[in-house]
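Below: one structure, written as structure tokens.
Apart from one protein chain that is not included, each protein chain of the complex appears where it belongs.
Right after this comes chain A.
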Amino acid sequence: MATKHSRAAARLMISPAVLLLLAWMIIPLAMTLYFSFLSYNLMSPGMERWIGFTNYQYFLTDPAFFAALTNTILLVVGVLIVTVIGGTLFALLLDQPFFGQGIVRIMVIAPFFVMPTVSALVWKNMFMNPVNGLFAHLFKALGLQPFDFLAQAPLASIIGIVSWQWLPFATLILLTALQSLDQEQLEAAEMDGAPWLSRFIHIMLPHLARAITVVILIQTIFLLSIFAEILVTTNGGPGTASTNLTYLIYMQSLLQFDVGGGSAGGVVAIILANIVAIFLMRMIGKNLEA
């Protein structure tokens, strides 16, 4: 039992850490907010002045903003769909006893250990390159015209690369969830005359619901800020075909040196992320309670 005295002491002891963490968060946030109301371009230093909501006006009315917003949503939703469905299938497969199960499990998890930049480079140069890539060779071997993935379907290609990276995570979480399912429930369902598909829909899927929610929540947080994969492969192009919000902000502030505009974009992104977070928390809260 903590006494009043020891609790006060504990608060005193942890306060430096708490203050440091708070400062760590609050100062950049406050500065971003402040910059977003300035006309602040690194090309013309010393000319900063207060311009109110003009930065926001420009950012929100920029046609690239809507393209980026759509791309962000497509990217997040696309990867979520692929990883949740793929992860469930892989989990079902890995749950079966088969020869070499241990090795296969490790291999399935391996992509998670590869850095995003590296995996994007490997995909770009070794698989999707229209001249030297493995896919190009495959197409040629089949007598087809090689397909330039990153030029012709840039967003879909990035969705593919990112899904490849996140599939292990989804698989791992869903596999553990599947293994915690009481075998007697499945046997009871079997006795009750449920064929495999019914058992999957009525017993396994509801059991997995919680794990799927966790996968969606965690992945969404990370997928909203995908950056390295885009930078390495398409640079947001062609045009804005594969530019997401993060990348748009990067272009504003670091390629066009417009710190003010970039900060406004950052604030918009924070607000959007929070809206998503609130929805997700609602959904999770409901799913985790039951």
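One rule holds in what follows: a residue touches a chain if its C-beta (ideal position, glycine included) is under 8 Å from a C-beta of that chain, and two chains touch if they have at least 3 such contacts; residues count from 1.
Throughout what follows, contacts and distances are computed from a predicted model.
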Undepicted complex member, UniProt protein name, chosen from "ATP-binding cassette domain-containing protein", "Protocatechuate 3,4-dioxygenase beta subunit", "Acetyl-CoA acetyltransferase" or "Sulfur oxidation c-type cytochrome SoxX": "ATP-binding cassette domain-containing protein"
Write down which of A:P45, A:G100 or A:G193 is the residue touching the left-out chain. A:G193
Sole touch to the unshown chain from A:P28, A:P206 or A:P238: residue A:P206
Quickly run down the residues of chain A that touch the omitted chain. 182, 184-185, 187-195, 198, 202-203, 206-207, 209, 290
